[in-house]
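Heads up, one of the protein chains got dropped from this complex, but the rest are sitting where they should.
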């Protein structure tokens, strides 16, 4: 049950290549679980930008001096995030959330490996906390283009049993991709379950590695979204259902978290010929 | 020769029902004369508002600590001025100016009456200063809806030989319109020339009073403008030329200052049948 | 309190603010944000006979004050729609306007039959902006005869008394010809307008931004075009009720459509940025009518068409012609 809240920015601060925004948005924290996301209005009342921008929820505080707050982390990508980066504390920010299906937690205290790419680490940190609370072993793999894009490294080190780092440019940790180090981490930690959030190519690689080992894997995908609430059908990708049939499903309400092996990675961006309702050739 | 300047707001402050904005806009002050106006971009880079807003120039300073500045006074009318009212010192403001034909000054030290309505007084104050410099007698009539909309009263009192005030609600001066007190002022001051700026209905009344007495009168009109620089033809009104023919002339480049008796007040908002190029019935 | 009820071809709705087809799914998601029984009606996403996967992604591009979409009518097919979506709307007590879409006249006829007698259906909207598979993919709504055939088939197969509205495309030279053809074929009203065909080129890939190449443009960007079409259709067919839409964001926007001739309005794209928009627009429209002293919404419909008030000049005597001497002033340098 998401809420639309006319919020106010409590703080906005630089974190490496990102900015972290905390918004006073009473009601949202209580409903939020790791993996949920927010949809944020951008540009002000006379803006030419009509659509909300989606951001994974990083942190929430049920109550504070100002009421409940919700925090997200973003990097400047286009016009909307450029506008957001110019906001200051005290500015209004209309947010809708929590949205989407969050990560499902393991029933028991299993060994869990989390894989985050860039700002994709943000939703994994509250997940790590929840997993620790359940007594899970938590190993984290963080990857990014460069060290300024490694979000949450300190938090990860504080919470995890181990942290492995990769960067494309070698500025931190191992030069390379998370998929280069993941197999070793999975072996060492005896992982029972994998969670991942980051760029689509990374999610695919992680899903494949997990699938090859028969390890269940949840991924939080990122598809272009017009509404974020399930009414527009822009955010679909081909996913295999319980019945074995492929459907074009809405990543905003049926995701963003999917089982990695259910997503037809090869066919993302297409409608596979065997999808339900696909055009007949 | 107007300039387009990527300016910066030096200050923005409330003055009664108005706000006065001072913009650092090097180059513009040197070119400005009383009656010139500015065209201001509103809404920021991703705004849905494409068109500039026109404001009469109130004050200019050739050089200051920050370079030349230009000041204008506005009231919130619609979306663009609402946006403007939210600006703060340090914000960028793109301005084009000086635009239009300014007031023409008398050749000799004659008696001048200035009539300002609401924010229309703004361009009359630098005009008063220029007239004083030439040794003119200056009498000022100010009118507005209420006392919070009487702009520049103190300045007027400091500069003028006399100041008469009218308000619609009687909160200052005489209850009524400037046209109620103008005849007496013209008589008392033995006015040779009248200048007016304010709402169209007021300009019309002033023009008529001046014309009835055979006193030359210049008015600064306000017509809806899309470009302000003479390229779009949206800002026209019917004006009688030297040759006695009526033409639909652009108030942004051939005005905003016109001789009061040249404007066909009855026909503003129409194309008179005898205008050059009017559709044949 | 202005009476907000509106009667569309004999069926009275408590108020004139509806959702727009394809912008509200079947109401369930929006019901999380506001009570969908509070608005005039829920216009459902156009449904086809069979399940449709829609087009490949990307399916959308944001544009200045608008967006392009090329969803390709993804949906579950009429059977699942009836048992899931329409059943939910019925249980919820919402007024359902069911939008139907097909690739042939036959499809439309079958869809209308499927809906026939269903208590939950308050109205049928016929989305004729679909390619006619039997005519080289030519869009029905661009041809008066094809439009007429579809409307006729739907009207014949729809429960009598349930209004059938034909939804017109703006991508035509003369909308009044199409409007007339639809009305002559039995349309009880007209939905005006569907999206404008548009395209965005991605300057990075240097290819069309949408997988489907072209898409439909919606949002405030198209509002002046939509208002013009509503005006034209109302002028041509003043007695035919219009469901107006295209870029409505506020109550005053809705009022523009009403004044131009719409008896009800749909709020579409705005919902994506503001999920509670329909109830907000309704409240704002009601307030605007009250402020203008209009007692009944129905009195405002088409009001902008009335002849302008005769112009009474404030001061009747014209300015004299003699030119006043101006040589007291300096010339501009």
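Order of writing sets the labels: A, B and C. Residues in every chain begin at 1.
Going forward, a contact is a pair of C-beta atoms (placed from the backbone, for glycine too) under 8 Å apart; a residue touches a chain by one contact, two chains touch by 3 or more.
Keep in mind it's a predicted model, so treat the numbers as computed, not measured.
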Chains still shown that are in contact with the chain withheld from the display: A, B, C
Option from B:9, B:70, B:219 or B:237 whose C-beta touches the chain left out: B:237
Absent chain, residues of chain C that touch it: 61, 63-66, 68, 142, 171-174, 196-201, 203, 206-208, 214-215, 217, 219-225, 227-228, 231, 247, 252, 255-256, 259-260, 288, 292, 300, 303-304, 306, 308
Residue ranges of chain A at the interface with the undisplayed chain: 48, 101-102, 104-108, 110, 192-193, 201, 204-205, 207-208, 210-211, 214-218, 240, 244, 259, 261-266
Positions on chain B where the hidden chain makes contact: 1-2, 4, 41, 48-52, 96, 223-224, 226-237, 247-248, 253, 268-271, 275-279
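Operating definition for what follows: only the chains that are shown with their structure count from here on.
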Chain whose Cα centroid lies nearest the overall Cα centroid: C
Chain whose mean Cα position lies farthest from chain A: B
Distance between the centres, which are taken as Cα means, of chain C and chain A, whole angstrom: 36
Mean-CA-position distance for chain B and chain A (Å): 56
In chain A, residues with contacts to at least two other chains: 48-49
Two or more partner chains touched - positions in chain C: 64-65, 220
